[in-house]
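Missing here is one protein chain; the remaining ones are kept as they sit in the complex.
First chain written, first letter: the chains are A, B and C, and each begins at residue 1.
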Amino acid sequence: MFNVDKIRQDFPMLQGKTNEGKPLIYLDNGATTLKPNSVIEAVTNYYQNITSNINRGDYKLAYLVDQAYEKTREVVADFINCQSKEVVFTYGTTHSLNQIAYGYGLNNLKENDEILITVAEHASNTLPWYQLAAITKAKVKFIPLDKTGKITVENVRKMLNENVKIVSIAQVSNVLGCISDVKAIAREVHKFNAVLVVDGAQSVPHIKTDVKDLDCDFLVFSAHKMCGPTAVGVMYGKYHLLEKMMPLMLGGGMNLHFDTDFNVKLKAVPYKFEAGTSNIEAVLGLKAAIKYLKEIGMDNIANYEKQLKDYTISELKKLDNVIVYNPEADIGIISFNVLDKGKIIFGQDVASYLSKHGLCLRSGNHCAKNLWQYLAVDSTVRCALYFYNTKEEVDKLIEVLKTTTLENCVDVIL
Amino acid sequence: MFNVDKIRQDFPMLQGKTNEGKPLIYLDNGATTLKPNSVIEAVTNYYQNITSNINRGDYKLAYLVDQAYEKTREVVADFINCQSKEVVFTYGTTHSLNQIAYGYGLNNLKENDEILITVAEHASNTLPWYQLAAITKAKVKFIPLDKTGKITVENVRKMLNENVKIVSIAQVSNVLGCISDVKAIAREVHKFNAVLVVDGAQSVPHIKTDVKDLDCDFLVFSAHKMCGPTAVGVMYGKYHLLEKMMPLMLGGGMNLHFDTDFNVKLKAVPYKFEAGTSNIEAVLGLKAAIKYLKEIGMDNIANYEKQLKDYTISELKKLDNVIVYNPEADIGIISFNVLDKGKIIFGQDVASYLSKHGLCLRSGNHCAKNLWQYLAVDSTVRCALYFYNTKEEVDKLIEVLKTTTLENCVDVIL
Amino acid sequence: MNSIKDNPILKREIMMDHYESPRNFQLIDDNSYRQIHVYSQSCQDDIKLQVLINNDIIEDIRFEGNACVIATASTSIMTELIKGCSIKQAKEIIENYFNMINQKEYGENILKEAVVFESVGRQVNRISCATLSWNGLKQLLNENEES
Partner (left out) sequence: MNSIKDNPILKREIMMDHYESPRNFQLIDDNSYRQIHVYSQSCQDDIKLQVLINNDIIEDIRFEGNACVIATASTSIMTELIKGCSIKQAKEIIENYFNMINQKEYGENILKEAVVFESVGRQVNRISCATLSWNGLKQLLNENEES
């Protein structure tokens, strides 16, 4: 049984902390998430009991850490349903996407080839493709969103042609919160022998993920958005694709051999992508995070979040002074603005006012700087829920939003 | 006053931990270092009290974390004597070196230009240059080492010519432990308008660093080798050089603006190099690590380590069955092998035997796979000391080395 | 005259007025103006400033942009204060403004309406909003001297 009160006990950040002197209400889960005790313990256990670099052969301590590190690959593989050798540890979603653009893109794209993305993509799923296009003279094109902000299979189909080599989309947009039908999109993309890259930064933490079922070619995500430590992420790729890719970074740990005649022999996948000392303690923390999420159950998490999201949207809709941009969101990411005398109050002013009441929400374009084309505003306030948020926290948000006027926003500095 | 017993109290890993059931003696500090309580607390404080993504404008919590993150730049700048805007946070030395090779190298090198390194360099200071040379058709050449394994100014001078654009060397080799005269080398390198990249992974943790005085163009190092967390490192670069460099990774946080016409405006240095969510808690941990090292005093650390290193070498020399490869090391990194009936025992067998006695040492080529050309063996056992190691620990190593025979190495699995 | 400083209602009115009807708003297409584009590295504030300097006098100053109430009002108030000043006077005003923000001594009479930002530090994260354009102007004036 899903018991939010019990769950909240697991999070030190939810034990009476404050923001500007008021009880902390953390609604910025799209940016990063809070960490449960088990994750914190996994990291500190590395520091306190098993510090050493991973390196299998030499002494017991290092061997044990290495085993725990490698075990995480299995845990991730089980979590997203792939083989463990298809799990590459990166420093985050951004690193993963750059690795794919560089490692797959440079070898496979040529002039006039096409890369399809959308205007809703995060900067990290946009700029690496711009760069790849600039180098290879390929073109980046935008799959149009439908009026609810979704990527429909029809729109993907319309954009596909034999020049398309890569399609890269978020499974869930970090501003619009809708779930793309990745499975159906993959089917279309594969008809043209293109590869489908899925930015799972906002989906993997919230809904059950099965890469076999989705049949995407790559899936990337960050631990810190799913109760794990910062600066560790995953690049899943189908093995035969990973095999042919060049690493973005070279160095220690990813080569078997090199010599002064410039012969270089790289390790096998996934190791060849993990140059330098990996984020060992964070990988161990990711393992604990996945264990934690699985114990609660991804379906329970998704159900609870859906209820809370529905409640939040219905309450927001009751407010005259709030516009919700994505009332049909599938996931607990709600983008809105507050009006005063019919004029939008600048998002940062609203966020500052909310902060004064303990509420932590983010304003801005949320790194999706092309999205104004769809939203017709270039900045919103975002309420991003996670499974530890409560109805009471949402009620507090609603209550404060009711009093959000330009005057009150000014008053915070008087 | 330097008091090693008092210092050891700060490290949970030095409080009665074991390796294979024997008291742990950690002598693998070249691979990674143990963490003092203050560093562990800085990381857990982020998890328990101030979790949020860095992002200055929106709510107080995020603002505070952002301030602490930016404050670390000043602390690093003070530590190595540069401006804080010259401090780029990376995921480690390997990432820093790849960033330089890509960001500086691709724009500045052309066919027949030369990159100078040595055979003693770590894979992370070798392979990015091989790759850069392969792409640009530049050449990688090797500055010869003198008979003690040092890079002399004379040898650098001999290799310099107007085609040389980059010289990249370790200030301290992770196998040979000698300090290069970076200041004198920089002077020579600059006569030819080349840039000097310094791999400080093994020097910054052990000796006082002053980039102004050294006048190197880049300096890179990793927090985890200086009591800090894993997966955060620094790329120092002279500001005018950083300004002209392209980032290796693109994404959120490093751009000011982009649009669907592919205009992209990057943030200023150093932010343009920090794509994606940085390793926030590790940066906060790095700040604590530097504070800790400064409190002890880098000169005290260097002095103590020198004494301990001298003692270790003199004791090792007394053993008939040990060859030390770098008796003239400046720093506490000592590479040796053990003989049985005049034949070298394979390093891993020795390390396993030592492990059985609680001793954690690494064997192998230590990622410096070109170094056999100098050493004439392709594998050694490495004793890498740090300021928390003691004479008693060294004595235990010596005692166990005395009993290291092939038979005893075999017996560990019987 | 009542001190603005001690009258929160008046302070709020001044700020709202400058936000809703910003002074010297709208850039001009004229090469004799020096221009600077200032933006926050983190939030959305984005402002362009123009100044026309002749014989050490700031004859005109204009701005345009998309920014929060604090950044917008502080820019508008700044343009009113600065317009017509000599560079020396302008620098004095700027110095006083930063002194105020940093809780040091400053001349209330010199800053006039700008004193509404006296307590912006109550929300520390807003200091950057209240100083964005002021930093930009400082830079413009320094560049002027260098050239």
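The criterion applied here is as follows: a contact is a pair of C-beta atoms (placed from the backbone, for glycine too) under 8 Å apart; a residue touches a chain by one contact, two chains touch by 3 or more.
The structure displayed is predicted, hence computed values, not measured ones.
Shown chains touched by the undisplayed chain in the intact complex: A, B. Interface note for the absent chain: among B:Lys356, B:Arg382 or B:Lys396, the touching residue is B:Lys356.
The residue from B:Asp146, B:Asp299 or B:Asp378 that touches the chain not shown here is B:Asp378. Of the options A:Lys71, A:Lys267 or A:Lys291, the residue whose C-beta touches the omitted chain is A:Lys267.
One chain is missing from the display, and on chain A it is touched by residues 55-60, 62-63, 66, 256, 267-268, 271. On the side of chain B, touch with the chain left out of the figure occurs at residues 20, 345-349, 352, 355-356, 363-365, 378-379, 406-407, 409-414.
Criterion: only the chains that are shown with their structure count from here on.
Taking each chain's centre as the average of its CA atoms, chain B and chain C sit 46 Å apart.
For chain A, the set of residues touching two or more other chains reads 20, 348, 352, 355, 363-364. In chain C, the residues touching two or more other chains are 43-45, 123, 125, 129.
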